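Removed: one protein chain of the complex. Kept in place: all other protein chains.
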Amino acid sequence: MNSILILICVTLALTAISFVFARQKARRQLAVAAKTIHSQPSYHGWFAGLMSGGLAFLALIVSAFLSLSPLFTIVLMVVLAVLGFFFAMNRIGADFRARTYVEYFIKSILVLCSLIAVFTTIGIIFSLLFESMRFFKEVSFLDFVTGLDWSAQTAFRDDQVGQSGSFGAVPIFAGTFLITLIAVSIAAPIGLMIAIFLSEYASVRAKRIIKPTIEILAGIPTIVYGFFALLTFGPFIRGFAESMGFGIPTQSAFTAGVVMGIMIIPFVSSLSNDVINAVPQSMRDGSYALGATKSETMTKVVFAGALPGIIGAFLLAISRAIGETMIVVLAAGGAANLTANPFESVSTVTFQIVTLLTGDLEFDSPKTLSAFALGLMLFVVTLLLNMIALIIVRRYSAKYE
Amino acid sequence: MSQSKIKFSCRDVRVAYSGKEALHGIDIEIEDQGVTAFIGPSGCGKSSFLRVFNRMNDTIPGCKVTGIVKMDGEDIYAPTLDPVLLRARVGMVFQKPNPFPKSIYDNVAYGPRIHGLAANKAELDEIVESSLTKAGLWDEVKDRLKDGGTGLSGGQQQRLVIARTIAVSPEVILMDEPASALDPIATAKLEELIDELSKKFCIVIVTHSMAQAARISDRTAFFHMGNLIEYDQTSNIFTNPTDSRTQDYITGRIG
Partner (left out) sequence: MSSSPSIHASERALKRLKKRHARERRFKVMGLSAIAIAVMALIWLLYSVIGTGYKAFYTHSFTLDVEMTESVLDPTGARDPDALRKSNYRRIVQNAMYERFPDVTDRKAKKELFDIISTSGAPNHLRQMAYNDPSIIGQSFTITVPTSDDVDQLLKGNIDRDLDESRRKVSDRQIAWVDQLMETGEIKSGFNKGFFVNPDSRDAELAGIATAFLGSLMTLFVTALMAIPVGIGAAIWLDEFAPRNRFVDFIEININNLAAVPSIIFGVLGLAIFINFFGLPRSIPIVGGLVLGLRALPTVIIATRATLMAVPQSIRDGALSIGASHVQAVFHHKLPHAGPGILTGSIIAMAQALGETAPLLMIGMVAFLTEVPNSPTDPATVLPVQIYIWSSNAERAWVEKTSAAIMILLLVLILINGFAIWLRNRLEKRW
């Protein structure tokens, strides 16, 4: 690791040296040129620097691939860098368009930066698909999406009985759905009402206080919500239920769902606030002029206009809830129960991924591979939700432009 | 004209936005019959003044109205007065047509619904039809009442807004440069409609077009830099103005 760091420093040093010398030469040479010059001396410097530094870097990559010795690598780098330097030095002159090449290089780097985001997506899809395929070789896809029994953790080595484990993911999907439902049915109305209050009722001063306060909720890391659910909210709910004569566990779909709902409130409120504010004031004026109250204007006119955007916001909130991890890991309980009772321990897709992929990994056992299959499901579902939401929101915002 | 009653009477009305005064003490009486036009160069305060009559200025943060405005002898800025009720009685049509993102039918039915003017669907249908008819739009839209109001042309949209306003059965209709976003043909149609409506409603119209004021109004008030300069029968204002500034404006020297 350290030797690579040194070699990178060597590359940078070669670049800098070439830059300085080439610029100096260009300055001398271009000073006597009578006509307007295309490239300023520093561009000639950059050209030389990039030539020698680029070749040195190439040498570094090649020798890293061939695992050559550090000493040989340095020699190779310096030789190539010197060659590149002289190549560039020879070109210096009023007619050489160094700037064009340098700018071409800059633009190529920028393209590369944009492509990294694409590569990330491709990487996600391929890594999920690849391991999932291996999983579906051992467990049929149909069994996976329709099976009612999940006990991945008990699937062990070949010599154990019941080695195939049980990979019916329906209880996992049901648990995810239940928690998402609870979370969104808390976040959606509260978030929406906050957005409405902020855009229609709050004074400028009240807005200045309320908005950042709500946004603090969005800035709190999810692990903190998880801890709060586990140690404060869960016991509180259990205590409350006990005082009413019910016995419920601390960790349940309800505990995780409610706390997740609180976490998503600012997400819903800020997205809805944007779409509500995008409805032109003239709509409101038209309604007020007919003698409508603020709430009538809001629910019957503004809401009608903002509805697509609000649906988009809700879809994004659902996608967010499905992918949320730390709260469910700490507070959902984790038992793969197929239940509609919110006061039972349930498991979710993200919970299973965490349990299956932390600790010892065996990339040839269906236990580990099943996490990738679940990850693929998670990715596909959230991707679809995001796409639909983005299309709705985009179409909606185009309407009022 | 002389036996017409006074609808609005204003004493020393001032409008200020965030402490900056836009209207400096207006005294005016607006008659019940016919069309009253407010003219003047842009920024003279005529639109701000129009919004005084249905308290639309209340919806603008930082806007403050002082002075006395009476409608049928009743102070409309009294704390006991309900702006919602006032606006049902004083309708308004805006500069840019602003139909709601709903069907044509629902646009017109919106006001009657919130005010509970129809006891059943049949009554509501009747109100919608008669309002659209009065606004001269019925024949053009009767086959597509379920279509969106925003799909109509600009002139149709503005007439839809007028239909929406008269569906609430107001006493007064305020119009804030209603033709400024329309082409000449739609404008002509709209002016015809205003003439027709003036038989049943008290109409106050703000316009930047002197020709329009001359064509459609019975009385004209000229505003300049936040002051009411002159208020008289339209014919007098345009043929024999008493103030030199009115003279300058109608001859095109200011504005």
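Note that the chains are named A and B in the order they appear, and that numbering of residues resets to 1 at the start of each chain.
Heads up, the rule we're going with is that a residue touches a chain if its C-beta (ideal position, glycine included) is under 8 Å from a C-beta of that chain, and two chains touch if they have at least 3 such contacts.
Just so it is clear, the structure is predicted and the values come from calculations on it, not from any experiment.
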item: Listed residues A:Ala253, A:Leu316, A:Val346 or A:Ile392, member touching the removed chain; value: A:Leu316
item: Given A:Met133, A:Leu148, A:Val224 or A:Ala340, the one touching the chain that is not displayed; value: A:Val224
item: Omitted-chain contact residue, chosen from B:Arg14, B:Lys70, B:Arg89 or B:Arg215; value: B:Arg89
item: Where the unshown chain meets subunit B, residue by residue; value: 5, 7, 32, 72, 82, 84-85, 88-89, 114-117, 169, 171, 200-202
item: Positions on subunit A where the hidden chain makes contact; value: 1, 99, 103, 106-107, 109-118, 120-121, 123-124, 127-128, 130-131, 189-194, 196-197, 201, 210, 213-214, 216-217, 219-228, 230-232, 262, 265-266, 269, 291, 293-296, 298-299, 316, 319-320, 322-326, 329-330, 350, 353-354, 357-358, 361, 363, 371-372, 375, 378-379, 382-383, 386-387, 390
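The working rule: only the chains that are shown with their structure count from here on.
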item: Subunit A and subunit B, separation of their C-alpha mean positions in angstrom; value: 52
item: Contact footprint of subunit B on subunit A as seen in their complex; value: 203-204, 280, 282-293, 296, 300-301, 304-305
item: For the subunit B and subunit A complex, residues of the former touching the latter; value: 54, 56, 59, 61, 84-89, 91-92, 94, 96, 98-102, 110-111, 114-115, 161, 164-165, 168
